[in-house]
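One protein chain omitted, others in place.
Let's look at subunit A:
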Amino acid sequence: MSEFELDLPKKKKRKKKPVKKEQKKSETNEEEENEFKFELPKKKKGRGRGRGRGKRGRGRGKRGRGRGRGRGRGRGRGRGKTKGKEKAKDLNSENLNQTEEPEIEYKVLKSEFEQGLKIEENPDYEYQELLTRFYKTLKERNPELTGENKFIMKHPKVIKGGSKKTVIANAQELCHAMRRRPDHVLSYFLAELMTTGSIDSDGVMIIKGVYREKHIVPILKRYIQTYVACQVCNSVMTSLIKDNRLFFVKCEHCDSKTTVQGIKSGAATNLLRRKQKFQNKK
């Protein structure tokens, strides 16, 4: 299997815009840090105290969850201890204007989710563009893998071989292209047309009766549909196998086996003539 390379042109990367909520929090944290005076906090401030509420805001437990979402100094998540320590470190390093990295996990997911939604609305590459580009490169480099397996075959050359006989000159080439024995193909033709025929040494088919190309092409098509084409993947790379008195069509593309009926010729209709002959003789 040959490999192929995709040469996508380089495009500018979009700068990640920070979410508005984080901006608000950073602002509030800066205000707090200025008030703190560089000490580890023993008391847990900011539990709803910003708006004149109780110590723990709204009557909840020590770690009052729920209502302190940044309205009360950004401490409403119940993890004030850790926050305070980290803040002290940051303050000592004197990097107040840097936006803090998100510490809690669900913060990160939310921002990524929101970014993903934005990308879907305004994508860099549209779906259709990518599809057409993919199929173009496939056709150029690996035409086998495309789904368009059009089996192009030559037309059978049908010639008049004297009155009452037709000749198919292409017979050997056709059978070779279809990977079938000419005997099998001949027997199918004769069963469908209810006539007699034979094959010459050159691989030329002779059929009794006057037929033209328009009569023979649909019979060929039917033969291909039943005995040559794989019923699973519709490919033409198949072979006929006989196994336990059954005919199988084995596909080389998808490696599947399907059973196929043998060729049965129709009833003998020469009885009419035989009756007439006997009557005339009498």
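For the reader, a short list of remarks on this structure follows.
By our rule, a residue touches a chain if its C-beta (ideal position, glycine included) is under 8 Å from a C-beta of that chain, and two chains touch if they have at least 3 such contacts; residues count from 1.
Quick note on the criterion: contacts and distances are computed from a predicted model.
Protein name for the hidden chain, per its UniProt entry and selected from "Proteasome subunit beta", "Meiotic recombination protein SPO11", "Eukaryotic translation initiation factor eif1" or "L antigen family member 3": "Eukaryotic translation initiation factor eif1".
Checked against the hidden chain, the listed residues A:Pro123, A:Pro143 or A:Pro218 yield one contact partner: A:Pro218. In the complete assembly, the contact with the undisplayed chain comes from A:Leu193, out of A:Val158, A:Ala171 or A:Leu193.
Interface with the hidden chain, as seen from subunit A, comprises residues 191-195, 209, 215, 218-219, 266-269, 271-272.
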